[in-house]
Structure formats: structure tokens, C-alpha cells
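Note sheet for the following structure.
For this view, one protein chain was removed and the others were kept in their places.
Order of writing sets the labels: A, B and C. Residues in every chain begin at 1.
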Amino acid sequence: MATQRLSIGIVGASGYTGEELVRILARHPRVSLDAVCSRSLAGKAVADEMPRLRGVVDPALAFSASSPEACAQSGVQAWFLALPHGVAAEYARPLVAAGRRVLDLSADFRLSDPALYRTYYGHEHPAPELLGKARYVIPELEPAGDWKSAPLLACPGCYPTSIQLPVVPLLRAGLLRPEPGRLVINSLSGVSGAGKKAEAAYLFCERDGSAKAYGLPNHRHVAEIEEQFARAAGGPVVVQFNPHLAPMHRGIATTITVPAPGVTAAQVEACWREAYAGRPFVQVLRPGDFPDTGHVAGSNRAALSAVADPRTGNLVLTSAIDNLLKGAGGQAVQLLNLLQGWPESEGLA
Amino acid sequence: MATQRLSIGIVGASGYTGEELVRILARHPRVSLDAVCSRSLAGKAVADEMPRLRGVVDPALAFSASSPEACAQSGVQAWFLALPHGVAAEYARPLVAAGRRVLDLSADFRLSDPALYRTYYGHEHPAPELLGKARYVIPELEPAGDWKSAPLLACPGCYPTSIQLPVVPLLRAGLLRPEPGRLVINSLSGVSGAGKKAEAAYLFCERDGSAKAYGLPNHRHVAEIEEQFARAAGGPVVVQFNPHLAPMHRGIATTITVPAPGVTAAQVEACWREAYAGRPFVQVLRPGDFPDTGHVAGSNRAALSAVADPRTGNLVLTSAIDNLLKGAGGQAVQLLNLLQGWPESEGLA
Amino acid sequence: MATQRLSIGIVGASGYTGEELVRILARHPRVSLDAVCSRSLAGKAVADEMPRLRGVVDPALAFSASSPEACAQSGVQAWFLALPHGVAAEYARPLVAAGRRVLDLSADFRLSDPALYRTYYGHEHPAPELLGKARYVIPELEPAGDWKSAPLLACPGCYPTSIQLPVVPLLRAGLLRPEPGRLVINSLSGVSGAGKKAEAAYLFCERDGSAKAYGLPNHRHVAEIEEQFARAAGGPVVVQFNPHLAPMHRGIATTITVPAPGVTAAQVEACWREAYAGRPFVQVLRPGDFPDTGHVAGSNRAALSAVADPRTGNLVLTSAIDNLLKGAGGQAVQLLNLLQGWPESEGLA
Partner (left out) sequence: MATQRLSIGIVGASGYTGEELVRILARHPRVSLDAVCSRSLAGKAVADEMPRLRGVVDPALAFSASSPEACAQSGVQAWFLALPHGVAAEYARPLVAAGRRVLDLSADFRLSDPALYRTYYGHEHPAPELLGKARYVIPELEPAGDWKSAPLLACPGCYPTSIQLPVVPLLRAGLLRPEPGRLVINSLSGVSGAGKKAEAAYLFCERDGSAKAYGLPNHRHVAEIEEQFARAAGGPVVVQFNPHLAPMHRGIATTITVPAPGVTAAQVEACWREAYAGRPFVQVLRPGDFPDTGHVAGSNRAALSAVADPRTGNLVLTSAIDNLLKGAGGQAVQLLNLLQGWPESEGLA
């Protein structure tokens, strides 16, 4: 069976998302994790640098420092890119040209509009010629599966995943028609959302006991959220997105307030249940039960709940995911599973 | 000087708010903490039951189990009530009748409308005849000081304090005129907001790593917020209030989104600076700096910040307080200081 | 294949250890989790009461309240008992009589001496007639496997597992011959070690920020540690055991100081590597690397490290495990795997 395994590589494996990808793929029964690339850790054993993975990875597995071209020329068939934006495109270009599968976890191919990319990321898009080949996919929201032929998959960001799962089915069903600025999103993220950067702001003593908003009013993820909402609604949707840091390792809890007079919680739940029927990773909670990051941490699951407030005419939609799994590495592997025709939860349950 | 100290008592001292009151009042240079009442801890030494207060309180100080009548007949001149709603009124009645100062930290006198009380608390108001004598006061929002003659002060709740401080000056100035349901409040509270209840939901292992919304859509504090907002706005204001728990001991971070087309952050800041000029406990942060619970924990301070989003026409207002201090015991002592004509920050800096 | 699965039950499933057992066994490829018993939760859905297990367990799985006799008469072939001491024996007696496999995670069968049981647990042993049928097993320390025929397996406690893994091979090899009281053990446990008891001492606000020793000088686990050390050393070993609580959900870090003049770290490591050759769950770290609870949390692994201090003539041995897995439910399933002749890490990797 080993010879039938799909050969997999990860580039940019040194961060928290990279670590989760290694953890999942090292145990995935249908793949062979053949390349784990990190310039900063090249030559070092993965199990030494990521001690949470001791016993999970082969002790002989070491980081390598392969160039984009070397990756493209290797026999590895599918690549996960866990790189900063701008850098990911450098790897994507030769890999796509060589016919490799690319699952990009950076922001480089999340926006279809290169002008929007320039506005939000502060530089020209590094590979605009690839935008037409890329597909942005949350798997539960693209059940038709036509994206499977795209050579390049853009994996959604963590906040956007927690936000689109509750909202997109409602936009598609016409249950929501928010006026500009009236769809108000508040999200709380665990500290791993900031990555493994050795900055004073993310020291234990700075974050312990600390909850705060940051980056208001225009977080980069707004562009991605609004592009996708516009697709779902068939017209522009302008959101207010308020991200916060909470003193926890992982997880995102999102609370969305949106006017929807006359829409009941039962209607929302029915819409969700229809959209997510048969999908293993989206769970609609019982009324009165609210998503809790502690209940989904370590899993690829998303929990959703809805409340309608007759006093205000608002819906309040809540969700929780693990930012490193359903919000990053887990969802990327879920995409691979579907691409390959494997069970959706293979290696993820 | 000891003979000139004001004689003070606390009823319901066994919880986290009671502990903070004991801590502050035991060191306050102008009061004598002469009674610390708790039925459940009667006879026990305060320093044994509240080991964080060892070295702060006199080792001989013990909890007593005084009846309302005994409290009223004692020589103690001012009483802080840190009791559950319903019970506080039982103490307030004889204390007010005996001419004692009463600072009530429960919800019993926060609402002026007893029908609203019945709706939100599920029982008839326990002392409607006292409602006319009670004043609800956030000291920075009542600079005229006419409340000082009221025999009974209702100390605001923790969430409402974090919400009114940024919003009330703007309502008064006419900078905000939100339509019903468009003033959207998201608050994150530390776990001490739930009190010292031995319930499984508040165990370390349940709350560590957990962020979640709860109690949607109609938390009891909504009534108090809306009554005060209506006073400030000169007409009804209907809010959406989404409370959340975050895995931290203390603190509330509040984020308020509200349509206010054309209003700039500079206008908001100017309004705040005028309203809070000379007040030691309210701080308007620099643009781009956001309130952080970790920065106000252990203090009576509130931090405020404002952002205007031209894309959405919204203001996003953020605040942070320590729920047990500015949100409870600290603010109550601040009120006492002002009542007595002492420096506002006496015993609180 | 489903018909070949081993039918499994859990009694006392409502606590943290029970939850881990359910999590593991619900996904274990060779068993069928057919009974999950809890008197307090009987009739409720497991996925509702243990929301971390949503998506892991069958939504239809519900807690039942089976009597010991009903359990024994059912078709379930192997039972895990996650019950308080004293109660476990009530279930073990009919189950053993009916020829069921019993893996007991309580303290009831950990001590071979019923007098010691009375001393440490304060009551007569509830089933002394079963003591001869019970075997206490840390699987890596019993490679001969003669325990597989015992009808009743006593699963070791969390602290004792973290302590025996580094020490027992050294006692057996004669590298340690500590005089009474000179083997000094300090352990730090996560709060889940206290179970899911709704007591004020285990509230988030009491444990956050808190590290402390407790229960000195004679924790119940001392009896178990000393009985096993005596077996390994061929004579009595008297230890000093100092347990501590640290503000974390799970994990035990143990540090053992013991005089061993002339013994080098390399000798210790060689002894460990020999004892644990081929065992997937025990890892000997590189010199200078110390076990970290964060690195083993969520796994069934134990990490070990040794330092020899020539200044003092002492060895300092350190270990880390997840108290709920290698210290409880994970190790119990590891025992089942070995009993059945399955791969040791089946369902645990």
C-alpha cells in the first residue's frame, strides 16, 4: 500500500500552521509526507524542533531548504504552502507550471481582484497570471465540486472560515439582505492566530489576562469576506469586522449581528441543516447552546448557533472553530481528501 | 484621626466583589471597616477565608451574621450591599429607614421601573417604595452631584459601566441617534463576572481555553443599559447586547458598533475629553491604541478608544475595565469618596 | 469487520477520565463502545453532555444507569471502571465472576496489601477476595506479559505512572539504592487531576495564576509508589512525595532527586533505552532537553530526561505525561490492546 500513497510536501513548515499540517499528514493513511521545507530550520530534525510531534513523525524526518524550482522538479505530487503572502506565489508559480497540486494557505490567491490585493497587502500581486487558475474553497460551501479541477486552491483564512460558514447559506437563500455596514462581526481569536513570531506583544506575560480588540477598522480579512459574501448574495455586502485577541492558545469564536426582521432561528437552522446535510465537520447546536472554542479545539469541526431577537429585529449568529485546523491546516487536508476522492474526514477525525 | 474615620460595613462579603470591597476599605485612610457580614462565613476570620487579604486586613477581623435590623441599629454609618438581588432590598429597607448611607451593588435599585424589574428578574420588586429614594450613578456621568443627597445609591453593573462610559456622552451630545437594534454591543468578560459559584461550568478545566457567547439575546443588563441610554438620548434606545466569557480572571472588554455617518473619531474623542476632563479614572487612548483588560486589571480605570469607518458609516467604540473594580467595588468606593467630599481616588490609586 | 469488534463498556463515564475513555474507544478501530454508564447522566446523550465529543461519538449514544449485575449479564466483554474507590469494587465483583475483562482505573486494586488500603483510604477493602486476581500493570514495566491472564487489571494512578517510568528500571538495575526518605519526588499536576468536582477550590478564578503544594506529607499515591518500588528494588523504599497544582488543564511534570554517587546520566539513559526499546510511548530526551507537559498533552507518551550532578552526588530525573491519557485512560486502552494481542498503540496514536 505504501507505494500507492500520494507523495506530499509542505513548504513553510516552521510555524503553527505548518506544525498542524505535519501532525495531520504524518498520520494520514493515504499520503506519504516526503518533504518538509523550512529555510530557517533546514537540516534539523522535525521531532527536535517540534517536540509536540515526537512520536508522531518519523525521527529521521528533517527540514529541508528546497527552492521553488527544486520542489517543482521533485517527485512530490501535492504541496501545501504555509508561507507568508508574497512568498507563497514564488512557490506556486513553478509548482503549477510543473502540474503539481498546490494548496496555498497564504493570502496570495484568496482575492480574485488584484487591485484589492494591492490595497490590502500593500504591494502588487506577485503572480496575477495565476489568479485565473486559483479557486477559493470552503469545502462545505462548494458541494458541486467543480473546483477539483483547479490547479491551485486558495485555502480560506481562519476568521473568514468562522464567518462564512454561518452566513453564506443565509445569503444564498435570501434570508439575509444586509444594508452596507449593518452586518456586524465580532471575532475572538486565540493567540496562535498571530503565528509563531517572537514579538513582545505575544509573550505569555503580555497576553495572559488580556482581551482586546485590535486592528480596527479594516483587517485584511475584510476583503476576503466581502468578496465571498458578494458572490453569495449576488451583490456587494459591506461588513464591519472587529477582531479581538483572547488569552487562549487556539480557537476562534465569532458573533455576527445582522438585521433580519421576521427571520426566525428555526429558519436559520433549517437553512444550515440543508446546506450542511451529510457534512461531518459542521454542527448546528441546539437552541440555547452556544459555540465554545474549548469544544472544537483540536478538531476540524465548526459549531454554529442562531438566535433571533424580536426586540431588535436582529439575528445573532455564533460560531466556533479551531483556527489552526478548520481555520487552516485541517481544512486544507479536508480539501486534499475531496480532491483525491477520499473520505472527507480521512486523517482528520 | 482614627476617631474621625467613617464607620463602614459590608453585607454579603463572601464573593469576589465582597473581597475587593474588603481589600479597598481595609486600607482606605478615611474609613474604619467595622462590620463584614456573611451568613455562610460567620465566625470565621476574614484573613483565613480570603487568603489574598492576609496582611491587608486585621487578623482579628471576622465575618459576622447580622440581621438587617441589627445592621441598622449598629453604629455603622455607611453600608455596602454585595448581596444577590432580592436579598439586598431586605437590608436596604431598615438601613435607609435608620438614616444610614446605603451603596447597593445588587440589581435591586438599578431599574427605576418595577415592571421592567419583574420582567428581567422574574419576581415582583421587593421594595418598590424605595425606588423613589434610589439613584443610579456612574460618577463620571453625573458630575452635577445632585445624587449625593439620595439615601440609597444603586451601583451600576459591570457590563453597563463598560458600555455607558463610551456611549452616554455621545448620546447626550447628539452624536449618536441609533435606530432600534443598530447599537450593537459585544462584551468579553473574565470568569469572575460569574461570581464565586461552585458550578461545573466555572471550573478551571471548563473555562481554560474557552471563549464563547452566552445568554443571548436578552441578558438582564439590557434593561439597565437601555434605561440609562434613554435618559441620555431623551428617547428610547434599543440595543443588541452580546456577552461572552473569555478565559481570564478579571476584566471586561467591550466593543460597540453603531451607525454614525459623518461622525469622526476626533469628534468622539473631543466629546469624551470634555465629558471626562479632570476625572482620574477615565482614559482616552491615542488613535490606533485599543483598550486591553490586562492594562486596567487591578485598577479602577476605564480605557476608551474610538474608530470611525468611512466604508461602513459606523463608529466602533472600545472600552476596558476591571469588572470587580470599576465594574463593582472600586466604583462603589469612588461613589463613597464623592459623597463624603473626599478626593475621588482616595483609597483607589 | 464490525462483527469482530470487541464489545466494550465504561462505568463511571461522567468525569474527565471517563470522557477520555469515550473519546478513545469511540474511534478505536477494533472495539465497539456498547455501554457508557453514569448514574448522574443516565438517559442523556453523550454528545450533549460532553460537547468536546460532538462529532466523535455517535449522536445516538446515551448514558445508561446499569447496575453491576446488569453489566455482568450483558454481552459486553470488557469493562473500564472509572469510578471512585470503594464503588469500583462493587462492579468488579460480578464482572469478574461473570468472566468479563475488567480494567479498573480506581484505586481499589492498586495495593496488594488490604491493611495499607485501610490506612490510606480510611475504610476496609471492599473486596479483599479479589486482590489475588488483580494485577497492577504499567505495560512498559511488565514486558513479560504474564499479567495478561489476570481477570482484573488495576490501572496505575497518574502521579505513580509519571514516577515509576523513570525510577523502576533504575531500581531493577541496581543503579539506585536510596536510603529511606532520600528519594524525593516533586510533581506538578494540571487541574483535571482533581476531577470534575464542582468545588470552589477548582474554580477558574481560584486556580488561574496559582501554583501550590498540597496534601503534604502523605498523599494516597505514596502507598502505591512504595509498593511498586519495593517490588522493583527487592526491599522497602521510602519516598518523599510532594504533589503540587499548576494552573493548566492537563499534564504532570515530575522531578525526582535521589542520591546515586558515581552514576552518570549516560548510564541512566542506557538503562532506560534498554528497558523501553521498541516501546512507542516512552521517549528518552536528548541531554539538556527537559520534559514539558505541553509537549505530551493530548498524547499517550511519556518523556524522560536525566541529569547527574557531581556537586551533590544526586541524580535528577524528570518526566512528563498527560495525566488523563498515559496517566489514566490512554494507558488503560494500551493495556487492552496488549491483552488482546493488538498493536500497542492501536487507537492511541
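Keep in mind that, in the parts below, contacts are C-beta pairs under 8 Å (C-beta built on N, C-alpha and C of every residue); 3 or more make two chains touch, one makes a residue touch a chain.
Just so it is clear, the structure is predicted and the values come from calculations on it, not from any experiment.
Participant: Of the residues A:M248, A:A265 or A:L336, which one touches the chain left out of the display?
Facilitator: Hidden-chain contact among the options goes to A:M248.
Participant: From the list A:A144, A:C205 or A:A277, which touches the chain that is not on show?
Facilitator: Only one listed residue reaches the unshown chain, and that is A:C205.
Participant: Hey, which subunit A residues sit against the chain that's not shown?
Facilitator: Residues 16, 190-192, 196-200, 202-209, 247-250 of subunit A touch the chain that is not shown.
Participant: For subunit B, which residues reach the chain that was dropped from this view?
Facilitator: 27, 48, 51-52, 54-56, 280-281, 283, 286, 289, 292, 294-295, 298-299, 301, 303, 349
Participant: Pick out the residues on subunit C that sit against the missing chain.
Facilitator: Subunit C touches the missing chain through residues 180-182, 184, 186, 188, 190, 206-214, 216-218, 238-240, 242, 244, 246-251, 253, 255, 257, 259, 290-295, 297, 307-309, 311-314, 316, 318, 320.
Everything that follows uses one rule, which is that only the chains that are shown with their structure count from here on.
Participant: Which rotation angle, from 0 to 180°, best lines up the CA atoms of subunit A with subunit B, given as a multiple of 5?
Facilitator: In short, 180 degrees.
Participant: Where the centre of all protein Cα atoms falls, which chain's Cα centre is nearest to that point?
Facilitator: Most central by this criterion: A.
Participant: What is the distance, in whole Å, between the centres of subunit B and subunit C, each centre taken as the mean of its C-alpha atoms?
Facilitator: Averaging C-alpha atoms per chain gives centres 46 Å apart.
Participant: Take the average of all CA coordinates in subunit A, do the same for subunit C, and state the distance between these two points in whole angstrom.
Facilitator: 37
Participant: Which subunit A residues touch at least two other chains?
Facilitator: Each of 292, 294-295 in subunit A touches at least two other chains.
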